[in-house]
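Reviewing the structure listed below.
One protein chain omitted, others in place.
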Amino acid sequence: MAGAGTAKAPKFLYNAWYVAGWSADLVPGARVARTFLDLPIVLFRTQGGQAAALEDRCCHRALPLSFGTVDGERIRCSYHGLEFNVEGQCEKIPAQDRIPSTACVRRFPLVERDALLWIWMGDIDLADASRIPDHPWHCDPRFTWKSHHFDVRGNWELLIENLMDLSHLPYIHARTIGGNPDLHFGVKTQAVRDGDNVRVSRYMPDSEPPPTYKAAKHFAGTIDRWQEIEFQPVLIRINTGACDAGTGAYDGARDHGFSMIGFHGITPETAATTHYFWSIATDAVAPGVPEQIFQQTADTFREDQEVLELQQLRISADPDRPLLDIASDVGSRQARQVLHRLMKAEQHDMQVAA
Amino acid sequence: MAGAGTAKAPKFLYNAWYVAGWSADLVPGARVARTFLDLPIVLFRTQGGQAAALEDRCCHRALPLSFGTVDGERIRCSYHGLEFNVEGQCEKIPAQDRIPSTACVRRFPLVERDALLWIWMGDIDLADASRIPDHPWHCDPRFTWKSHHFDVRGNWELLIENLMDLSHLPYIHARTIGGNPDLHFGVKTQAVRDGDNVRVSRYMPDSEPPPTYKAAKHFAGTIDRWQEIEFQPVLIRINTGACDAGTGAYDGARDHGFSMIGFHGITPETAATTHYFWSIATDAVAPGVPEQIFQQTADTFREDQEVLELQQLRISADPDRPLLDIASDVGSRQARQVLHRLMKAEQHDMQVAA
Partner (left out) sequence: MAGAGTAKAPKFLYNAWYVAGWSADLVPGARVARTFLDLPIVLFRTQGGQAAALEDRCCHRALPLSFGTVDGERIRCSYHGLEFNVEGQCEKIPAQDRIPSTACVRRFPLVERDALLWIWMGDIDLADASRIPDHPWHCDPRFTWKSHHFDVRGNWELLIENLMDLSHLPYIHARTIGGNPDLHFGVKTQAVRDGDNVRVSRYMPDSEPPPTYKAAKHFAGTIDRWQEIEFQPVLIRINTGACDAGTGAYDGARDHGFSMIGFHGITPETAATTHYFWSIATDAVAPGVPEQIFQQTADTFREDQEVLELQQLRISADPDRPLLDIASDVGSRQARQVLHRLMKAEQHDMQVAA
């Protein structure tokens, strides 16, 4: 975390796909104001159904376009009526025939996929939609899922770190899903880096099913449990679940078991605040269980949110002060190393270009 | 607007008469704390009826004098009892015989005229009360008027710009007085500069009377309408109205018609906030019409206020970023040019003097 908030170190990774929201946030005609990487953005959907992202600032008198209205395929500023298309080009200035080429606002590539809106805040020439991570569980009929959006008053790396190291469960979540500390620390954790991805896994073969698991699925006896955390810039997925012991879960045969797939879209709003777009999907079908899983997840994430905000208070007071790493930080440290390497390389490229 | 909020460009015009409030704000014994041009001021009225303006900071221990009390012809600090006259000179220090000449607070010329309080924040030697703009409608028995005071979280130039260009009516005020955009843009607008004054006018001869006009006055048929906006540093008056078509309204014969005179006192509080002292006067006499006009005006100005505050958010985030001018900005651009020329000249004079 050292360096977060300082002037010279890069604050953000620009050339990456970030979650901008949920597709369902934007019905036709809707506009939503959100700040990403310190830039105010208006997300809107035209009457024809196209989702778009523009800088949320009219080029004429700086009024946020999100205060305007969507009319057909354009968004109209509510001050003097300038109209912009989804590319950010002005197509109408009332009482003026000629529209100068400078009458435009910056547009940001926005792609809808798997019920998510993905935005590209960096160099537009590098935006490659084929590199957007898939999340098939949002489209898989065997899975039930629900989503949420938290605004966290903490730096994005604090949230990444929180999710990459679940050894905090017995402490932060003592009142919810925490359980016995000794159980958590008795299990070996493996962290593996693969390019820009980091994968942390913990396996608990032949163990007792906890209450949620029993409610979700009938297990014959002991179970083979897994916890798999996968980071790629900038997204974390956490796959947890179990199958009957000895039925091949660790070789990939999991369809007969119980799974929960957590999706964690982590998008910096500013250096000190973060959009947290998350969902939880499960193949549990027992009545009431998916709802219970969603509620428990939401309660748990609120506990994390409080911790992140308290950390940020202390870090903001002295941003460059070093912190002590401990053994269980292995996964989060690798994720931060990937991020910092990418941010430095990007900063270097921008300096060379400038 | 470029330059608003930057360090080197002047933020305010000092040598000008500004509206400090309404005479009615100050009953004898009252004191009111207001900040003008970044300086905290106490306005008060002595028991003898004299209105005065002093810096709102006791020279002894910096307590605001507005927290004190008016006693006779003096204002007394509520901490240790120092008493100051309307010139800002200390006339009593409890338990101390000699009053040093340094025991004084800065005074600001304050003049009452036409139910308004006018303050001079600049060089006291240049304060010339004969240059205070008249506003006879506040004293004309043929006119009914009401006044208000809004605190706007936006730069003063944003408000000037808003009032100098009424092409925003169909957009900001679509729900109130806006009307059809095409009607507004079909009318030719003229902007004329005369010294430091800027006058914008729009005439709609032989047109249909809108509902408010019909309620205010019986018109025989079509009407000759006018909209006249006049800027002088730092005040805007907007005169709108109509007479029966062809009865001489455009040659000055308007006594037989219907008029609304808007007064807009625009006084910077800080670089990002503005005091907006406004009144609306009308010669309409139909029962309920003046009240309706006042209410409609207040509703409309609240809509403007919201827009100004949103603009300021974006401008504060990047104060020097240029904005695009469009054709309908002609009047507001001239007003800003006058202001910027005066501010630069004043800044130059102050640098020469220093």
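As written, the chain order gives the labels A and B, with residue 1 at the start of each chain.
Throughout what follows, contacts are C-beta pairs under 8 Å (C-beta built on N, C-alpha and C of every residue); 3 or more make two chains touch, one makes a residue touch a chain.
All figures in this text were calculated on a predicted structure; none of them were measured in a lab.
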Which residue among B:9, B:32 or B:93 touches the omitted chain? B:93
Looking at A:78, A:167 or A:334, which makes contact with the chain not pictured? A:167
Using the definition of touch stated at the top, determine which of B:29, B:64 or B:109 touches the missing chain. B:64
Provide the residue numbers of subunit B that touch the chain removed from this figure. 40, 56-57, 59-64, 67, 76-82, 93-96, 100, 102-103
Missing-chain contacts on subunit A, rising order, are 1, 161, 165, 167-168, 170-172, 181, 184-185, 307, 310-311, 313-315, 317, 323-328
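Here is the rule we go by: only the chains that are shown with their structure count from here on.
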Report the inter-chain centroid distance for subunit A and subunit B in whole angstrom, where each centroid is the mean of the CA atoms. 48
